[in-house]
Every structure is written in C-alpha cells, then in structure tokens.
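In this view, the complex is presented without one of its protein chains, the others remaining in place.
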Amino acid sequence: MNQKTVYLLKRVGLTIFSLYAIVTVIFFLFRLVPGDPTTAILNPRMTEETRQIILETYGLTKPLHEQYVIFIGNLLTFNLGVSYMNGQLVSTLLFEKTLNTMALVMFALILAFLLGPLIGAYIAWYRGSKVDSIAIAILLTLRGAPVFWTGMLGIMLFSFTLGWLPPGGLRSAGFIGTQADKFLSLDFLYHLVLPLSVTTAYFLSMPAFVMRNSMIDVLNEEFIELCRARGMSNNRILYLHAARNSLLPVLHYSAVVIGFGFGGSVVIEVVFSWPGLGLLMFDAVMQNDYPVAQASFVMLATIILALNLLADSLSSFVDPRAVVEGVG
Amino acid sequence: MIPDTARKAKETVASRISSNQLLFMRRTVEQTIAIWRVFRKDPFAMTSILILVMFVLIGIFAPVITAYTPTQTFITSEGAEVLEPPSLKHPMGTNHISNDVFTQWVWGTRISIIVGLVSGFSVFVIGTTVGLISGYYKGNTDLMIMRIVDILYGIPAIPLILVLAMFFGNSLVNILLAFMLVLWRTMARVIRSQTLSLTERPFVKAAKAIGASDGRIIFLHIAPNVMSIALIQTILIVSWAIALEAAVSFLGLGVTGVSWGTMLQSSFVTGAIRTAWWWVIPPGASITVIVVSLFYISRALEEIINPEVSQHQQ
Amino acid sequence: MTLLELTDVSISYSVDATELHAVDNVSFDAEEGEIIGIVGESGCGKTTLAKSILQLLPPNGRVDQGEIMWKGEDLVQLSRKDLNKSIRWKEISWIAQSAMNALDPVYTIGAQLRETLKIHSYDEKPIDEQVDYLLKRVGIDPGRKRNYPHELSGGQRQRVVIAMALALDPPMIIADEPTTGLDVGIQKEILDLITEIQTNRGMTMLLITHDINVVAEIADRVLVMYAGQLIEQGTKQEIFDDPSHPYTIGLQNAFPRLGQRSRTLVTIPGAPPNLVDPPSGCRFKTRCPFSTDECSIDPPLETTSNGHVAKCHYTEKKDEFQEMGQIPGTWVDRR
Partner (left out) sequence: MSSGPLLEIRDLKKWYPARTTGFVEGLFHEQKYLRAVDGVSIDIREGEILGLAGQSGCGKSTFGEMLAMLTKPTEGDIVYDGQDVTTFSKEEMKQYKRKCQIIFQDPYESLNPRFSVGRIVREPLVIHGIGDKEERDERVEKALSDAGLKPPESFVHQLPSELSGGQRQRVSIARALVLEPDFLIADEPVSMLDVSISTGILNLFRTLQEERNLTIVYISHDLGTIDYLTDRTAIMYLGNIVELGPTSKVVDESAHPYTDLLLSAMPNPYLTVEREDVAMGDVPDAIDLPSGCRFRPDCAYATEKCSRSEPPLRNIDAEQLTACFYPINGKDYPEE
C-alpha cells in the first residue's frame, strides 16, 4: 500500500469518526433536553397514529443506552421515522430535498471554486495596481453583504421591478415532468439563475482571496526566479507554475467554504423559497418536528464531511507534498 | 569597592533604569507611528476606522439621536402612517406597523456591536488558549483537540444555532454561546499552527534550556508572538458574528427586540420588499459596511506583519 | 574572444522612499572558457550584479547606468521578449543557490527538464533522450525523472539544477553559491562536477560565493567585492599569494587554514557601510588599519601587475600590508 492510499484511508477513517461523533452529539442533544425527554419528542398536536409509530420506532420508554442502539440502527438503515408535519417518511422527504439543495449550493460551490482562483490569480499578478484595489473592493463587498440581503435586493430588482426572473421557488406552478426533467428543463434554469448568481457571488470571494494571498507568497519563491531565468513568458509562469502551486492552500481552505456554503443554505433557501434541505430544516425547527430537524441536520453534516474528504483527497493529487505532510 | 565609586556605580545604574522606561515609551511611540503610517497610506483602512467609530457612537448615543422609540407607532387622524417613503419626519420612512425605520436602524446598531464584540472577545480568549496549549503540548492533547476541531468543522453554523435555539430558546446568552461554540474552531486552528512553528524556533528551545517552566514559555515567549495573528483573526470573527446574528434573526430565531436582522425578517415576511426599498436597504447596507470595514482593517494589520511585495511584475 | 563585458554598471533598489545603491560602477569582462570567481561577504552586491546580467532583478531593482555587453549586444536595452527568446538559457544559464526550493515542487524533475527544452524548441535530439542524457551526465539515474523534488536529497536536487543549466549547452553559466547550505561531502561532489563539466565543454562560468576556499580551488580569475564595489581583480594566483587591497588581505587572514593552528585568525572590526547613503572616498576606510586622510578621496582602480587591479591609493605598499595584516593586533578596533 503506497503512502497515498494510506493517507486517504486515514482521512476516510477520520471522517467516519467525525460523523459518528456528530450523530452521538445530536442523539444526546435531542434526549437530554431540559424537562422530560418524552414530551419533547411527543408533540401534543400529533395524530394518535403517528404517535404510535414514533413510540415504536424510537422505543422511547427503554433506558438510554438501548435507545442509543436503536437510534444508530435506525440511522444506518435509513429508517428515520416519520415527520410530524405531514406524516411522510422522513427518508423519502430527505432524499428529494437533498437533491434540490445540491442543485443550488453544489453548483454554486463548483462555480466559485472555478472562477474564484482565476480571479485571485489575475489580481495577484497585478497586486498593488488599480485593478487589484477595485477587485478587492468588489470581492469584499460581495463577501461582506449578508447573502439573504443580496437575495432580497436581487428579487426586488429582477423580479418585482424588472420582472425578468421569478422571485423564488424551484419551478413554475403546474409544471409536470419526470424526475430528470425537474433539473434539466428550461423552466428550472429560469428559476435557478437568480439564486445561483447570488450564492456564487457570495462564495466567490473566499477562494479568490486565498488564491491571491498564496499566489503572492509563491511568486516570491526561488523556483519562480529560475523559471524567469529559463526564459518563460509571464503567462506560463503565472498559470502553469504559480497558480498550480497555489491550489493546495485553496483546497485546504475549502473546508471552511463548504461549511459556510451548506450552513448558509438555510437562509438562501428561505429567501428564494427554494425547497431544499435548508428550508426543510427551517420549517421543521419552526414546528418542533424533531425527526425531520434531526435527520436534515445529520444529512447536512454528512454532505459537508464528505465534501471535505473529497477536497482532501483532491489535494493529494494537486500537490504531491500534501501526502508527505501526513494527517492533521 | 571604595565607597564613593560604589555609590557612583549605583547612581549610574539607577539613572539608567529611568531611561529604561523612557526607552520603552520611545519604542511604543515608534510602533504606533509605524502603524499610523501604514494606515494613513491605505485610504480604505482609514475610512474603515472612521466608519466603525461612527457606528459605535451611534450605538452608544442611540437615545440621543432619535426622539422616538423603536416600537413606537404613529397613528394620525387618517390612520397609521404605514409603509411611508422617507420624509422629513421619518428620514427612513416607516414599516408595516408604522414604526420609524430610522429609529429601529439606530437601535439595531447596538445589538450588532454587542454581539460582535462579545463573540469576538470570547472566541479570542478560548481559541487562543486552546490553540496555544494544543500547539505547545503536542501528542495526545493536540490530537484530541484537533479531532474536536475537525468534528466542529463538520457542523454547519446556522443549522446548529437553529437546533440550539429550538431547544434552549433564543435568548441573547444562548445565541452568544452558540456563536462561541461555532466560531472558535478557526481561531484555534490558526493559533495552533502558529504555535507549532514557534515551538520549533531556537529561542523557545533556548528558554527551555535555561530551565524556564512551560507556563512561562507559553505566556511570555509564544503568546506575545502570536497576538498579532490572533488580533487579525478576532477582527474576522467579529465580522462573522455580526453577519451570523443578522442571518439568525432573519430566520426569526434571533435576539428578542429590534435588530437589523429582525428588520429584514419582518420586511421579507410581510412581502414589503415589493415596494418598501427604504425599509430593506439601510439595515443590510450597514451590516455590509461594517463587515467590509473590519476586513479592510484586518488586511491593513496583516500588511504590517508581513508586508506583501506590492510592486506588480512587469 | 570576450563573451561578456560589463562597463560602469550601477544598480540600485528602491525600498519605500529610500534608494539602496547595491552596486557602484563595476566593470569586468569574461573571456571564453574562463571560470571567474566573484567573492565577497553578504550584502556586497555580488548576487545583484550577477542577476542584472540576465535582467532577473526584482521589480524594485534597476540598472541605473552602465552597459552589459554580450557578444556586442547590450542586454540592459533588450526587451523582455528578446531576452527570453535568444539570451536566457540559450546563451547564459543559471545554477540557483538553495537547492532546497530551486525546483518547482509540484512537477517531476523530468517534466521540468522537458519544459526547459520545449520552451526553446530544442530539436537536436528527441527531448526524452536529451533529458535522460542530461541526468546521466550529472550522475543521476534517469529512472528517477518521475520523482518529485521533495523525494530527492539536497545533493541530488542540486545536480538536477546543474543538469537543467546544461540543457541547451549555453556558452556561459552563472552559478550563484552552488554549494552553500550543502553538506561538506556533497559540496566536494558538486564542485568536482562543475569543474569537470567546465573543462571538457570549455564553458565560461561566473561562480558567486562567500567562501574564498571554494574560489581558490576552482576559479581562474577572482573578483573581490566589498560594499557594492569591485575592490580587487586578478588571477587566482595573484589574489591569493600577492593580495594588495587591505580588505582582501584581512579576508584571507580571517579564513582558517587546515593544519596551521598556531596562526591566530584576524577579525575585521566594524561592519560594512550602509548603502542607502554610502560614505565618500574609499568605503573600507573606517575599518582599514592602514587608512589615512587621503583615503577620503575615492581611490582609482590602480593596476599593480598585468591585469591585477585594486581600488586603493597604496597598492605599492602591499607587501607591508600583507606582513602587518597577519598580526591580529593591527586589526584591533581603533575607534
């Protein structure tokens, strides 16, 4: 087993451990709430029939450790119980909403991690010039403005005043189509434009800044001088050498951006009434629908950890030294 | 030693001590001038400081600035002055229940500043201590702390606050606790990596070789060299805390009472954003301006610590 | 045939508002097949001078005056495009100092060698064949071309840098402190490799170093630099056996010599002058034990014997200086 696979195995192990820890925290959080735990679970407005399902699936009367084993068992078999709100199975609800969130936030993250470094590399080369200071001002403002506020401004401008785009939602009312159509139809894109551009603009500045700063460090390195001595053009140095070396810090920093991205999906989806995990969790919390809130939280955490793992494994390909630094 | 030479020796040593304080003052003056020169050279940083000072003043003198109270309603003979555009009487117009938007905006400043400063300070204390300890005492403590930080990185900020608010209610204390729990992870990681590199430096080894205790080494040798990085990170944490508070109160789980976030929330929920631009723009704009100003100040401080090669390549 | 000819070259860096005059009108030329050693302590401007030849100065550095003629063409006036196309690496190549990060860490050493050949559209041989030849030439097993720089030892990395410098078989190589920071065993290997390559390819070489022993071992002609000025120039034999400038004398008596334990080493008191506003006259006068009032006039470059030149008013008293220079007492700080 060469070093790279070992490094990746360790990272996978760590991710699973982190997820397990989060799940355990959630378990205790939901059980050790002040007051009698059962009342917290059994919401008074509930129909008798859902109450039975809950009592049976969670085995709430059993001692804590047995509940824990059942809880973990349920999680592993995707038996996430039933939503108080509409009695639907949480797992089906979860799957559908996750797809919607991925369509928006994942797409925005990919765009941000493509555009961001390009912009960062460009302004790094022209640091200290006017281009640099203007670009920084714009990026900082995009990062500083709360994403839901920019969303609101976007809706005010493009939907209400100009009328070009819908104020929210995933597709127009009465749209019929197969599962795949949902994401490929023109109507979906029509709805996606505004939320996607706002979200991408919000994520864009983090990779851009990290790229700019690490580019500036790299451009002071010895081997860049040797590249110039070898007669390389500025562009070749900038993109093939400096940018390539700067990707590692950008990937390392991605863990923060991914965390922000999916954390922020709640507000983004509320503003654009985008039926994703964020909105689902928001509604669940509003109506004390614990199974749904708990499941969507764990789902969000899983996505974030999985993406962090992906970024980590990518970094070992982008930069051979990443493996040597080992874990942690 | 003949008595008078001893006295003379003592006297010169004593005079030199007073010059010690003189020297210390000279050096601190020199340092402030150096910082001032960097700030003066950077117009963005200068305006940012002015903006922040302005907001703090607004926060403190809120009752003096506005005659009205945030929740005061204005009902005249023809009915409540609802959703009125900016006028002399209401510089920022009124909202859906005829509160004066300007007053709400002024009072909202307080919440943001309090949340920002309190979270910033507490995360500074927790994050720096944890970072110092886990960076210095490598081995198991470090491994454990870093695993906890990895786990925290897996937990998204806003959903966690939602869950905490769901259980423990959304009092100011709960919100601040939730912020601290979520924000200290970046500070800890930054300080830890800085501490790791410092402990390898020979001047720390030298201190150990002389027989200095761990505590002395951490707080006298490593901490001062970490403070500048910690300050920059704290400024970023303050800006994140302000943005986070706005987001949480936008979701309706924010602090009771009026804050910029709640203003945006009610303007959104009542669908007033169709028309009432004067109600939507000020709170969002002020959050943006504060966060951007904090960014510029942290960039200027970073320039002092490791000046970028600012000339651009030919 | 003179390949390189520098006349009155002055270079300065602009740092914040101040001007640092790193090099002050230096002139020298390099004949074909010669190894020229440029020796001097840190901050004397030797690396700056070398970098100006290939116009590798950082953005805040520039050549204020003087010409750098390469085969009759002034490199200072050349545009960056022409420099890249015809001079850099084709005519003059460079061996970097710190072997640690002279190579790009994210590309294999094979890829970096191929890139060097490709940029100058090398076509004498298939590129891969030339890469293998170059690696064998510097004693590295071609099988390692898929390794990354961090997988090689310091010595091996330095050999790859030398292989890269040889890639286009340029008439001149500038080696900037090629052995500094390397372990003593590897230093010897690298020096042997450089001399062996130089002898059988007849290459001209500029060797920049602070270690006079290295220069003494392999250089033909020696240039001694101090505080941005060229203060002595001559053949190796003249410089080591018959130095005339007090600084060169002091430098030689400061270097330990294996086996000569009884000779107490000399310390040159004081420190090199600040180059933001360099002192008038001889820049060594405050530290020189033989300085007189006349030294406050800028000494000309006086020739003592054919080609052996020193920037000192009293070159004729060099024997006396050499005698007194060995006694540490003469160098005691007279402040």
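We call the chains A, B and C, going by the order they appear; numbering starts again at 1 in every chain.
Going forward, contacts are C-beta pairs under 8 Å (C-beta built on N, C-alpha and C of every residue); 3 or more make two chains touch, one makes a residue touch a chain.
Predicted model, so just to flag it, every value in this text is computed and none were measured.
Screening B:38, B:125, B:177 or B:207 against the full complex identifies B:207 as the residue touching the chain left out.
Where subunit B meets the missing chain, the touching residues are 9-10, 13, 16-17, 19-20, 23, 27, 201-203, 205-213, 216, 221, 224-225.
For subunit C, the residues in touch with the chain missing from this view are 41-42, 153, 155, 183-189, 191-192, 210-214, 216-217, 240, 250-251, 254-261, 264-268, 271, 328.
Following the convention adopted for this analysis, only the chains that are shown with their structure count from here on.
Taken together, subunit B and subunit C share the touching chains A. In this assembly, C is the chain whose CA centroid lies farthest from the centroid of subunit B.
Each chain gets one centre point, the mean of its Cα atoms, and the points for subunit B and subunit C are 51 Å apart.
In this assembly, the C-alpha centroid of subunit A lies 54 Å from the C-alpha centroid of subunit C. Centre to centre, using the average C-alpha position, subunit A and subunit B are separated by 25 Å. The set of subunit B residues that touch two or more partner chains comprises 309, 311-313. In subunit C, no residue touches two or more other chains. Residues 14-15, 17-19, 21-22, 26, 29, 33-34, 40, 125-129, 132-133, 136-137, 140-141, 143-150, 152-153, 155-156, 160, 216, 219-220, 234, 255-256, 259-260, 262-264, 266-267, 270-271, 278, 281-282, 285-286, 288, 293, 296-297, 300-301, 304-305, 308, 328 of subunit A are the ones touching subunit B in the complex. Partner subunit C is touched in their complex by these residues of subunit A: 221-223, 225-233, 236, 241, 244-245, 318-321, 324.
The residues of subunit C lying in touch with subunit A in their complex are 54, 56, 83-85, 87-90, 93-94, 96-98, 100-107, 115-116, 119-120, 148, 150, 161, 164.
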